[in-house]
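First up is the structure itself, then whatever we jot down about it.
Note that one protein chain of the assembly has been removed; the remaining protein chains are unaltered in position.
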Amino acid sequence: MSVLQNGNTVQNGATTLVDVQSSRDNRHIAIDKVGIKGIRHPIKISDKTGEVQSTVAELTMAVFLPQQFKGTHMSRFVEILEARHKNLDVPTFKELLPEMLSRLESKAGEIQMRFTYFVTKKAPVSGVESYMDYDVTFVGKSENGETDLQIKVVVPVTSLCPCSKEISAYGAHNQRSHITITARLSKIAKDENTLWIEDLIHIAEKSASSELYGLLKRPDEKFVTEHAYNNPKFVEDIVRDVAHKLNEDTRVAHYIVEAENFESIHNHSAYALIEKNKI
Amino acid sequence: MSVLQNGNTVQNGATTLVDVQSSRDNRHIAIDKVGIKGIRHPIKISDKTGEVQSTVAELTMAVFLPQQFKGTHMSRFVEILEARHKNLDVPTFKELLPEMLSRLESKAGEIQMRFTYFVTKKAPVSGVESYMDYDVTFVGKSENGETDLQIKVVVPVTSLCPCSKEISAYGAHNQRSHITITARLSKIAKDENTLWIEDLIHIAEKSASSELYGLLKRPDEKFVTEHAYNNPKFVEDIVRDVAHKLNEDTRVAHYIVEAENFESIHNHSAYALIEKNKI
Amino acid sequence: MSVLQNGNTVQNGATTLVDVQSSRDNRHIAIDKVGIKGIRHPIKISDKTGEVQSTVAELTMAVFLPQQFKGTHMSRFVEILEARHKNLDVPTFKELLPEMLSRLESKAGEIQMRFTYFVTKKAPVSGVESYMDYDVTFVGKSENGETDLQIKVVVPVTSLCPCSKEISAYGAHNQRSHITITARLSKIAKDENTLWIEDLIHIAEKSASSELYGLLKRPDEKFVTEHAYNNPKFVEDIVRDVAHKLNEDTRVAHYIVEAENFESIHNHSAYALIEKNKI
Partner (left out) sequence: MSVLQNGNTVQNGATTLVDVQSSRDNRHIAIDKVGIKGIRHPIKISDKTGEVQSTVAELTMAVFLPQQFKGTHMSRFVEILEARHKNLDVPTFKELLPEMLSRLESKAGEIQMRFTYFVTKKAPVSGVESYMDYDVTFVGKSENGETDLQIKVVVPVTSLCPCSKEISAYGAHNQRSHITITARLSKIAKDENTLWIEDLIHIAEKSASSELYGLLKRPDEKFVTEHAYNNPKFVEDIVRDVAHKLNEDTRVAHYIVEAENFESIHNHSAYALIEKNKI
């Protein structure tokens, strides 16, 4: 039995190739999201300093499919990516959404774009510069003309255990931790492009026992060791301190903050999460 | 400044070690989830045939923490796991939740338990038996005495492209795909333990172009090749066919079904998702 | 053109299915290893205490293929696994190799079997028991009747930085580290089965700043914090201390020891490796 039910066709030189995707579907079930996942593409991102950085993104692009259509046209998602040669930042990322909905003839859709992002930092004492790398994801959703934008950053930091410090005669266990902030932009932040990746990184790093650096000389290492010891933090402290700052920030409409400590005394993590819808 | 604000202490032989976690917190921010993540533990799971299979789980266990407490007691989560020597299946997994809430003195909490699960299958022609492996996650949530249970299964299958078959003179591209079903149990399924992992696997496998096997002899390979060719499916078809079956199934209160085809002609996936709250 | 060149066939009821793999190959290129990879299977491992633990393995099984044959018979590898119902430990793992070579009619082959392994530990002060989990790989190679056995263990530990301790007024950065030992058994260790997974774990843990535990009560946490502070170790110290012990151990014929510190002050690792062929 042929999968084809309405005989749409396309010309291919002398041949005629049927458009199976456009044929009618009779199961009466709409599909919330359909598209492509795990496609890698080189992108350019404008950062807060005005510089443009080149990096590699992995994307998911999907649209709503009404019940009457058998399939979406997967190649069009790739065409949209290929056609996009200008820089990407929050404002230009926003333009991808209506373009995708128009090209795929759908009323709703979503794009996720995950990439490695670099920030140049100065070491705290010597001032030597080096890159720090972060995993960042832009998530854009559009439905019935409404656009929703989220920025997610995974910020690696140091956490030093308050309990271990308090009960031990000397030392305190500490470890690398990941602070993950997923922030939905408020209307003003979306319209005026006022929330930067760097802003969320800053909030996370100031809520940890210490921030991390690519390059530290000995005086810097002394500084970060003592600074972390002076700022012990449980996962609970970290998420609360981030939450407190995001509560005050009018650029953020909704957030999830997570902290995961890759405990240096266990083979599992300590973990905490706070979610808040501010509107 | 000491992190300690109320001087809770515990006896340790002659020494007294303060209980930092129980000290008072003044930020007025409750924490939605706090606990441990990524801990591995050997478990036993009763399967639908009545057999008990031994496997390895990775767990996340977390509770709600009211605003007035500085921290939770992480070691108690591990104690609960260590104390648990009997078999785990849906009914016994349900008992872990109230045990955790009581031990951590919290009103709400969540346990996720991911493990490899094996089903013995007969090859379609030769009948030779072999294991198929699946990733399964149990998710249990409890809040104010209400318990919510979800079973998530990732089912690897074959998908064969209807478009490729239709337009090509011979052959059709096909590939391994993952069908993921996340099903929340209805009240009756929870109370009477009527939904098995095997039931969800069966629904997924019957919605694919072909199911997979650990061991196939030549007559079996001929069978699955031809069977897949006779059952071409887009990701859209797969999620719709699964959704149709879950819509009819009174044991399922809510579901998300996803299909991801690791396209053999691209280096990215085709992807589709349907979510439905049936109640 | 048919891939078939010599018409080997097999009976399948009334049908005759050709054996493509057994057909002649004319490229004159032998294949060093051909087989199956990434297959998961439940296994039972006897541990040093005499207990049998059930776990899940991921296996690679491969054999040498002479130049004149087009292909190997992949399903036979799975049959060997399925037929194996008894416990696996070093002695029984050794038996798998000749069985595979005989079944696949090859003169040389290799089996890798990676699994999660649990050891019950007592916390250093309270004595409470809990599991620690390790990634272990058995590698067996056989060629011309000679069998070679390797045990690889990844042991998570704490490392505390000697430089950070020395230069800082208080505290010292520390972190989770992985010590990986890959040990080839000497003739005596192979013949008399005298080298246990636990022995390699013990060597690694005694070479770290501190070992890890699943469960620690407050007095234990004080102990491990102070113990790590009293035993600062660079990656260089760790691999040297392990190497020193393995040099003395007559059960080990060759080893690679690696240490990777997931630095708590950087977003990259410190890494060291020593390899030694003792014979």
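In order of appearance the chains are A, B and C, and numbering begins at 1 in each one.
Convention: contacts are C-beta pairs under 8 Å (C-beta built on N, C-alpha and C of every residue); 3 or more make two chains touch, one makes a residue touch a chain.
Predicted model, so just to flag it, every value in this text is computed and none were measured.
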Task: Residue, one of A:40, A:107 or A:206, that touches the chain absent here - done: A:40
Open item on the list: Which parts of chain C face the unshown chain closely enough to count as touching?
Closed with: 2-4, 17-18, 20-21, 25, 27, 29-40, 60, 62, 65, 70-72, 74, 162-163, 165-167, 232, 234-237, 239-241, 243-244, 260, 267-275
- [ ] Tell me where the left-out chain touches chain B, residue by residue.
- [x] 132-133, 156, 158, 160, 163-164, 167-176, 210, 212-214, 216, 218, 221-222, 224-226, 228-229, 262-268
Task: Touch residues of chain A, complete complex, unshown partner - done: 10, 12-13, 15, 17, 19, 39-42, 53-56, 75, 78-79, 82, 116, 118, 125, 128-131, 133, 214-219, 222
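Keep this in mind: only the chains that are shown with their structure count from here on.
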- [ ] Starting from the Cα centroid of chain C, hunt down the chain whose centroid lies farthest away.
- [x] A
Task: Mean-CA-position distance for chain C and chain A (Å) - done: 35
Task: For chain C, residues contacting two or more additional chains - done: 133, 214, 216, 218, 222
